[in-house]
Structures are given as C-alpha cells and as structure tokens.
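What you see is the complex with one protein chain gone and the rest in place.
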Amino acid sequence: MPFDDIDTTIPMLGEARIPTPIQGWRKDCQRSFVSNGERVTVEVDPGKLTEMIQAGKDLPSFEKAGPRSKIYFDPSKLKCALVTCGGLCPGLNGIIRATVLELYYGYGVRHIYGIRYGLQGFIPEYGHDVIDLSPDMVGNIIRKGGSFLGSSRGPQNIDQIVDCLERMNIGILFMIGGDGTLKAANKIADAILERGLKISVIGIPKTIDNDIYMVSRSFGFDTAVDVATQAIRAAHNEAEGYPHGIGLIKLMGRYSGFIAATATLAQQDVNFVLIPEVDFDMEGPNGLLETLRKRLEHRGHAVIVVAEGAGQHFFLSATEKHDPSGNVKLHDIGLYLKERIPEYFREKNMKYSLKYIDPSYIIRSLPANSNDHVFCSFLGRDAVHAAMAGKTKMLVGHWNNHFVHVPLEASSGKRKQVTPNGRLWQSVLEATGQGSLKND
Amino acid sequence: MPFDDIDTTIPMLGEARIPTPIQGWRKDCQRSFVSNGERVTVEVDPGKLTEMIQAGKDLPSFEKAGPRSKIYFDPSKLKCALVTCGGLCPGLNGIIRATVLELYYGYGVRHIYGIRYGLQGFIPEYGHDVIDLSPDMVGNIIRKGGSFLGSSRGPQNIDQIVDCLERMNIGILFMIGGDGTLKAANKIADAILERGLKISVIGIPKTIDNDIYMVSRSFGFDTAVDVATQAIRAAHNEAEGYPHGIGLIKLMGRYSGFIAATATLAQQDVNFVLIPEVDFDMEGPNGLLETLRKRLEHRGHAVIVVAEGAGQHFFLSATEKHDPSGNVKLHDIGLYLKERIPEYFREKNMKYSLKYIDPSYIIRSLPANSNDHVFCSFLGRDAVHAAMAGKTKMLVGHWNNHFVHVPLEASSGKRKQVTPNGRLWQSVLEATGQGSLKND
Amino acid sequence: MPFDDIDTTIPMLGEARIPTPIQGWRKDCQRSFVSNGERVTVEVDPGKLTEMIQAGKDLPSFEKAGPRSKIYFDPSKLKCALVTCGGLCPGLNGIIRATVLELYYGYGVRHIYGIRYGLQGFIPEYGHDVIDLSPDMVGNIIRKGGSFLGSSRGPQNIDQIVDCLERMNIGILFMIGGDGTLKAANKIADAILERGLKISVIGIPKTIDNDIYMVSRSFGFDTAVDVATQAIRAAHNEAEGYPHGIGLIKLMGRYSGFIAATATLAQQDVNFVLIPEVDFDMEGPNGLLETLRKRLEHRGHAVIVVAEGAGQHFFLSATEKHDPSGNVKLHDIGLYLKERIPEYFREKNMKYSLKYIDPSYIIRSLPANSNDHVFCSFLGRDAVHAAMAGKTKMLVGHWNNHFVHVPLEASSGKRKQVTPNGRLWQSVLEATGQGSLKND
Partner (left out) sequence: MPFDDIDTTIPMLGEARIPTPIQGWRKDCQRSFVSNGERVTVEVDPGKLTEMIQAGKDLPSFEKAGPRSKIYFDPSKLKCALVTCGGLCPGLNGIIRATVLELYYGYGVRHIYGIRYGLQGFIPEYGHDVIDLSPDMVGNIIRKGGSFLGSSRGPQNIDQIVDCLERMNIGILFMIGGDGTLKAANKIADAILERGLKISVIGIPKTIDNDIYMVSRSFGFDTAVDVATQAIRAAHNEAEGYPHGIGLIKLMGRYSGFIAATATLAQQDVNFVLIPEVDFDMEGPNGLLETLRKRLEHRGHAVIVVAEGAGQHFFLSATEKHDPSGNVKLHDIGLYLKERIPEYFREKNMKYSLKYIDPSYIIRSLPANSNDHVFCSFLGRDAVHAAMAGKTKMLVGHWNNHFVHVPLEASSGKRKQVTPNGRLWQSVLEATGQGSLKND
C-alpha cells in the first residue's frame, strides 16, 4: 500500500495531564506505559526502508497502542457510550466486555452506557432504551454470539447523534462497526469539533471479511474461517457421495475474498475458489463450466467456494440496488451458479447432483474462538487507553504484531483486498489446481 | 400403534445348522448367544398386556437381535454386498465399518463388496466400479461424514439388481436406506424367492427424520438434533441482534417433525415450531403472522423453526412434483415463509429484520456423534448376526432399549409421526408458549 | 433385576383436589394429562409376562410421570426449595432451569429457593445464603457446566435439615444427587412424616456413572461418554506416536463400568478395558501385563481404559478409607497401573512409552450436550408435576422410553452394574479383542 500521502497523526482533544489511576490500584506491580513517541513501521522491507531514510523521508508508521501514564479525562466525572453497528460478527461481545472492564476496573469510570440497536439508539423517534453497563452485566456475555447491545444497519442524522451525545453528557463514544460506521464516526467527530465539544470518538473496525484498509487483521475473521471449514467438509461429503456430485458453498466477502481463500487453505477439499479480486469466465473452453465438467468427468466430484462479491460483472446489465446501510446490493452469485451450472449440464446431457450451502448467518452469529477472543480483549482495552489519553478520530488497528492507532481518515472509504500474485492467492491456486478460468 | 394385524415372523432361508465361528476365536471368554425364542414386547402398558393375555391373544413382540449359536451360511464360501441409498445421514460410515468388521473378524468372511452410488451400482450401464472391502479400508472412515460407498436417489430395475446379485454370487445383501430403499429391499427379496435363490436381504433403516414405522429410534437423528441447535443459537442471536428481529430456520422433516420438536427442546430459544403433523393458520387473529407480530411488539424478537414438510396445505392448488426417488417433491415452506412474513409486515407498516437459515446439508453430511456411533455399531453388527443366521426380508430396529428384527413388510410404506397430544409435542408447546396458531 | 419383592406404590401427602392451573394459561391448546393409573412395565419379555399373568401376579411396573389434572398444593401459597449434592455432573443446571421454569410458568409458583452448596446450605453454622430463584436468573445457566447452586459432599444432620424446611415453610424439596443423597432424601421424608408435616421430597438421581438401581439412564452419562472419546483419541495418538507406546486413560466408574465400556464402543481405538464388574489378573501368562507385552510386540502400541473402581482386589491388604460423603475411598487403580506397567517392562528389559490421562474433572464439569439437555428438561419438569400432585419419597426415573415415578426405597442402596454376559460387555470384548485376562 502506498503510504506516502497518509497523515498518521492522531488528533487530541487536549493535553493529557492527569496521572493514570491504573498505577494506583496495584502498588506491588510495576506497570509499564506506552509513550506517544513509540511507533510501528508499516514497511518491513529493509531495502525500501534504507532508501526512504537516505532520501530524508519519514518512515511510514503508526502510533503504538496501550496505556499512557497521563490521561485527559477525569474518570470520576466521565460518561462513556458504546454502540455496535451493522452486521453481526464473532467477538462483538468480547469487545463490549473488555471495554467495560477496562473503563470500570482500570480507570474507575462508573457511568458507561450501552446504546441499543446501532445508530438508531441515538435517535429519539425509535424509542430504544439505553443500558447502564457494569462488569456484572457483561461478565458472561462472551458465551453468546451476536451483540449484547443489538445492532442495526443504515445511516442516521449526524446532528441528531451529536445532540444525543451532548444531552447525555458523553465524554467518549466507542463505535464498533464496518466501513460505513467508521465514516459516520469521522463525521460525528467533525461535528463535535465544530460545536467545540470535548468528546472522543474511537472506532473499532468490524469486518468479518477482513477488508478494512490499514488494518492487517480484523476480529471475527479467524472464527469465520474456522466455521466455514465445517461447511466445506459438508459440501465435500455431499459431492463425494453422489455420481458427479457438486458441492457449492457461498461464503462472505463482498469486495475481498480473504475468507474464501483462507478457508480453502484450512480445509483443502476445494477445487474452485471464486473471489471478487480475480476475474473468471463462465463460458468458453477455459471457463468455469467447462473446467468443472472436465473435472467431474475425470474425478467424479467437485467442490466450489464462491465469495458473495465474486463475478459481479455477470450482472452488469442489471440495475443497481442498495441495502439500508447504503451498501450496493450485490447480485447473488451463489444463486446464479446454483441455476447456471445445472442448466449447463442439462445442455451437455450430463447427470449431476448439486448441493448448495450458504452458512453465512451461522458463521457470523457464533461466539468468537479463543484466538479472536484474545484479540478482541486487546482491541477493547486499547480503545479505552487511547480514549482516556484524549485521542479522537481514530481506530484501533493491528500492524506487524502490534496494536496501533490509525486515524479514521487514513482508513475509511478504502478496502484491503487479496493480491492476485501474492502468497495467499498463489497458495490457493496451488491447493486447488483450478488454473486461470479465463479463455484468453 | 395398532399391532393386532402385524405378522412379526422373520422369514428364514433355511435351517441354521453350522456352529458359529464366533465361539471359536476367543476360547477364554464366555460368549452369550441369543436364541430365536427371545423376544421384546412392543406394548409396555401393564393393563393392556394383562387384557390381551386374559383374552388369549399373543403379545405383540419382536425377535431379539444378536449373535446366534448356529448359523446358516458357510463363512468360507460366503460373498456379501453392502449398499447405501438416498440422502446422506450421519452414521452411514459407522454402519459400513461395523458390518465389515463383524463379517471379517467375527465370522471370517473374506469376500465383502461395496456397491457404489446406491442402486445405480447394480446396473451395468452406469459403469460404477465395485469396491473390495476390508477392515483396513474401513477402519478410519468414521472420521468423515457422508457415505464411503457413495449413494444415489431413485429406483432401479429390480430384475437387473437380482441379476447382478446372481452374477456376483452374493449370499447376503445389506441395504442401508430410507423408506423407498426398504420397499425396494422387499421387492428384491421377493424376486430372489421367486428365482429360488438363497440370498438374504437385510435392511438397515436410515431416516434422519426418525420417521420409520416400527422403529423407535433411527441412526443419525441424535447428531442431527445436536447440529440443529447450532443453527437455532445462530438464529436467536440474529433475532435478538436487531429491532424486530426474526430468525427463521428450516429443518429436515418431510412427514414428521421429530427433529424440529427435539431440537427446540434442546435449545430453548425457539418461539414457534411448525411441523407436518400439526396444522396451523397463516392468516387471521390467531394465525402465525398476527401471533408473530404481537410477539415482536411485546418481546422485540422471535425465532421460528419450520420442518420442511409443514404447512403443505398452503400449496394445495399447486401441481404435484416428484424427485428422482419418486418422493413427492414438497413445496418449500421455508422460502414461502421467508417471502410471506416480510410482505405481512410491510402491509402492517412495521419494521422487521428477517434472517433465513437452512442448515440441512451441513447437518446430514457431518460424522455421527458418540451416541449415534455406538448405535450404528450395534445396527451393523446385528444386521450381520441376523443374516448369518439365515434370516431375510427384515430390518434391524430398536424397541424398548433392545435391538430387534422387524419384518420389512411390517414397516415399509408407513410412517412414524409426532403425536400432537403426546409428551414431546406438549413439551414443545410448553417450551415455546406458541398456542394453537389456529383461528377456530 | 428381580422385582417380585418391590413395592412400587408412590406415597402421597394427601388427595390432589385442586384443578391444575396448567390448563388455564393456554386455552386454545388441548393439554393432555397423565392419570395415576397409567403405568409402564419393567419386564418386556413376552414369555415372562404371560407366565406372571397366568400365575395371577401383578406385572412389575412403575407409575408414568407427567402432569396431572388435579394437584395437591396451592401454587399461590407454595414455597419450594432446590438443592444439588455431591460431585458435579453435566446437566445439573438444565434440571435447575427446567424445575424453576415449570414451577413458575406452569404452576404459577412465585417462591422458589436455591439452597447453596448441597446439604451444608440447610445448616446455619455454615452461613451459606439462600438464593431466590426466578426464570430470569436461570434462563442462561445452561450455557455453563457445574452447578449454579453449588454443591458439597457429605451427610448433614437430618433433624437440622427438617428444622430448616419448617422454618422456611417449604412445601416441596427437590434433591438432585447420587446414592447418598437419595438415602438422605428418604430419611428426611421419614422425619417429615414423623413430625406430621406436609412436605414433598422428590429426588432426581444424579450419577454420571449411570449406576442407579431402577433407573435405566441417568443424566450426564451421554455427555460423559462424548467427552471421554476425546481422551481416548488423544491416548491413541500418543500410543501410536511412539515405539511401544501405551495410552492409559482412567475414566469414572466407582462400581460400574458403563462409561468405560460405552466410550470404548464410541471410539474403537481401545485394546483393553478394565471395569469393576469383571475381574482380571495382572500377573501370569494370561494377565494384563503379559497380554499387553504381547500386543506391543505384535502391534507396536496399545490403549488401555480403566474405570476407577476396577481391580480393587489388588488393594485388599491396604486399609479402607472414606471420603467426606462416607463413600469408601477407592485405591487409585490408575496410578497403580501407571507404576506397575513400567516396572514390568523394565523387568522384561523392553522399551516403552506410557502416557497417563485422567480427564475426570474436565468431563464432569462441562455443560450437557443436546441429548442430555432434553433429558434433563423432562426430569426437572416431571419432578415438578409429581410434587405438585402431592407425591413424595420418590425419584424421577426412566424405563422403556417413559419417565416414571420410582419410590426412593426401591432404588436407594443398590447399584446397577454392567452384566458380564450382556450385550454391552460382549460388544466391548468383540471391539477390543482383549480376551479374559484371567489365568484360569
């Protein structure tokens, strides 16, 4: 990614002057704090690094996350709010829990509010109540998937949201959500600045697809891959179980195929993976249909994994639709394949048995696995540390094995994607042997 | 079930005169054998039992399964064949494994053939190969779901099947399959008798729906319920996660709602269960739609489980279709609800968020859980014991905690169903509080 | 089991005259009730049944469990108490939940108390608090294993317990526990009668070992087998992984080997199973040590499952000890084998690699699986139905697929055991090929 033009400075609400109470409650333990000067480079290529420094450039880098020795907010007077937006994702409850525990036990904050059902929760007309959050209340929520606070899709009026924050006298707003939510967070932070308020807005990037720009890993992804392999095993058993059996699985991935590609490496029973980043043909001698037919002829069965955003060019003539969040509504490539493949085999007068599996809702609403849970714990705690230190308009990300602060402006509106000639996709090609699926 | 008119006698190919080799290979252990006179009553009501005996009637009962001290076939000359038919079901590989191990190690049979892809495997034109089965080959297949032998749907010509058995010189045919397969088994056994052949045909009833008549439990059902609860948890998280959230899960159950009802008791987050055995209205003040609307208004979310065979009367005007097995092709109640519910809420001008989950293929293709695996072990071994003793035209069933021999004629063509005023459905009503969903 | 001398009559506190409120709250649904005359025979052998009837004997049978149309207690005035005693077992929380839900929603009982930490909770000097139980409080406890109420081992003074019940004005006491607890329940019920009180005492038999007399299945057993297979898989991998590798697993089973035997059938990687019901020799040509040595020589590895109560005769000379519950403290056969086997191989100058696994605490403290959860639901609800109808001094059991009422006196103090020449053990011998392990 080209970082030359990115400003990685994190905006501050003011100077952090108050000694952190974290020190206090554990006298016998030495705590270590992170200073604002500690940073993590984005680039790890020694050649490029040397070049940049010799050219007198600053190395592209992010501020390291973690507790600071001085904080901006007075915990005894502070009120905080949490909101979760958009689709469900494994780990939401882990982040809610970690945020509440760190605020309460780490800093002694006693007024923590849960905004219900996403951005709707800020708007009076919806009539959703606000939840008083305490450690007792969130202690066990990680046993469940979903979001303890509820969620909703779609934008809401920014001014009404800021009105609500003012009315509730909120000092920190934690927003857990995807690209649309991070954009909204940016606008909310701008409106706050315009009104001259001192409210920190901290984003925690949620995308089960792992496609947030400037963030090397997003929570829930590891769990998603884990559960997706169950569907692949099922599809494989169905495919092997019948003459010319085809198992077709649609997985999440609107603009990036990370889940499809990684799940394929985790459960190597897949013969064709289709992702948004790599174009493919349906028809023609090298197209999916004919390549599939040949495989059935030689091997008797086939498993196909398709990311939901793959092959959208097949629908170019169709009209564009949007979902309540304003996301372009994708045409359903899964259902398209489910119809076109049988049609092709009927044309070719070849018997087949196709089974279609769409495990998306099962995947996204399960609890986080251990790995994701540890990750969510850090995300939630580091969001608190950053906010208490007076930082705002940022999200908590992860680079080169460190948690870092990423300015909202640097990330929102762009996407991370699978690189067709990178290691991940090359390994998928190796594992599947699927070839290019292109005629030219 | 009325048993008065049922003949529970098991047909025999001839007298069992050969001492079983089971005794031999383990001299130091006392083996116990089952005599043909050992039986298990179907009825357990002491009042009815007394009545019948005082009226001079025979008690309805089945022959107990298990190894006999004398057998009919000479193991050194015997050739056996196994075939699995119809849809996948957890436990198929466990039955294949147990059957092969018992034949090989228990009786010393060395010629065991796996017929590939169901009844198609008997018909030359399909060109499927036959597998030589050995303990080594089947030792590890239980780690996988699906069927090691493959399967297919649909009937095949009975005479061609018997031709194949004759040609291969098969002495015992084990047929693992559902209602259609058991009917075919019956016809094959009749054709064998007509030709004067000595081939035993033993059925092992497969129905993930648990709807086989005269069989109190069928393999794979426990696993299916286990996995279905995962889908219910997911649906519940999705429902709770959004304002007026609805989680809709379609589960297996063409003619009986055992999976839907039992999974509901296993994961009590369900508010409405719809099964084939219990009629319900969609429209009207007590109908599903209005009752659902009221629940959303009061509780904010709802989870609905629908068995695939429920509510078929809504499609009465539509034309009847059949699948390749000759089963009536059901109209899809899941997709119907997925369309009609949103329509209703749009009419009522009420916001909602509906998520539809169909986990069927994931459920049926997973490996058996421990409980089912133990059950499958006994089914496979008892099928072998019965066949070796010269029995034919029967299936291995389970009654009052004993494995038993059930004549194919007594079982096939009828179905077991959930009794609306029995304990199971009454408990579901209690767990869901769904009421009658009927207007009158 | 010989039933001739057993009185299966369930004691009643008085006549049940109050119409059940269950009818009321669901007008549109027809509820079905169980009448006291409905019974389930214990015997299913048609020959023996006929004989008994012709001899003019009553058929041995138990009263069927389930809701009655008339009840004894007035729900609006009733106070109930629950207590869990002894070791943890999967499903305890499911029974607590079902009991509370049925009392609250089914009958409208509003005073339900949880006694903490077993029988200690009745005794003032321990100072344990009492918990007010409500549906909200128990709704989610099934996600966790263990006991929501806590437990403890050991007897307490019966008079003090009854004093406490009187003081708290309890009408029904639900006692969930093993053999010792059921004996205590019996004594408590006797003391209550002596004092002329009207308190129902209902037992719910807990024994992960599945060894309660007169009860064909006990809760938690299915889960225990499921989890035990994980340990067997691990032991098998360790055994196969090293030259002359031995995997040794100790499983629960003080007086009966049901878990060891069933887990062996569920995960057929086991070569030797040792249970309390079947004697074996350590030394000598046919003893375990030499048989194991031969297997290692021929097959390179071996897996041994030992129930904790097996081989106690090897410790005859040692002195007897008791645990706080008064149970005889068993000598540790697992540790004994862990020491003796290596010793033997050192004597024989044979290399080996032994890995010892004791998964007991992991098994007993996990949540119930789906099958056990459904079972626990019925147990809890049927305990409530029985108690509300005025029954006492009984436990809820399961016979021939029906839930039944078993008098405490008929069950306590005796144990169910694996029958050496029954199907279960014979199948284990077949699966392991272990032979008799006896020298004569």
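Letters A, B and C mark the chains as written, and numbering starts fresh at 1 in each.
The criterion applied here is as follows: a residue touches a chain if its C-beta (ideal position, glycine included) is under 8 Å from a C-beta of that chain, and two chains touch if they have at least 3 such contacts.
Every value quoted in this text rests on a predicted model; they were computed, and no experiment measured them.
Enquirer: Among A:38, A:163, A:190 or A:279, which one is in touch with the chain left out?
Expert: A:38
Enquirer: Sort through C:33, C:242, C:314 or C:336 and give me the one touching the missing partner chain.
Expert: Of these options, the touching residue for the absent chain is C:242.
Enquirer: Just the residue numbers, please: which parts of subunit A touch the chain that's not shown?
Expert: On the side of subunit A, residues 26, 28-32, 37-41, 44-47, 49-50, 53-54, 58-59, 61, 66, 102, 105-106, 216, 222, 225-226, 229, 262-263, 265-268, 286, 369-371, 373-374, 377-378, 381, 400-403, 421-423, 426-427, 429-431, 433, 435-436, 438 touch the unshown chain.
Enquirer: Counting contacts across the full complex, list the positions on subunit C that touch the omitted chain.
Expert: On the side of subunit C, residues 88, 117, 120, 126, 128, 144-147, 150-152, 230-231, 233-238, 240-243, 353, 355-359, 361-362, 365-366 touch the unshown chain.
Enquirer: Touching the hidden chain in the full complex, which residues of subunit B are there? Just list them.
Expert: Counting over the whole complex, subunit B touches the hidden chain at residues 140, 143-144.
Note that in this section only the chains that are shown with their structure count from here on.
Enquirer: Mind checking the centre-to-centre distance between subunit A and subunit B? Centres are C-alpha means, answer in whole Å.
Expert: 42
Enquirer: Could you work out how far the Cα centre of subunit A sits from that of subunit C, in whole Å?
Expert: Distance between chain centres: 46 Å.
Enquirer: What are the residues of subunit B that contact at least two other chains?
Expert: As it turns out, subunit B has no residue touching two or more other chains.
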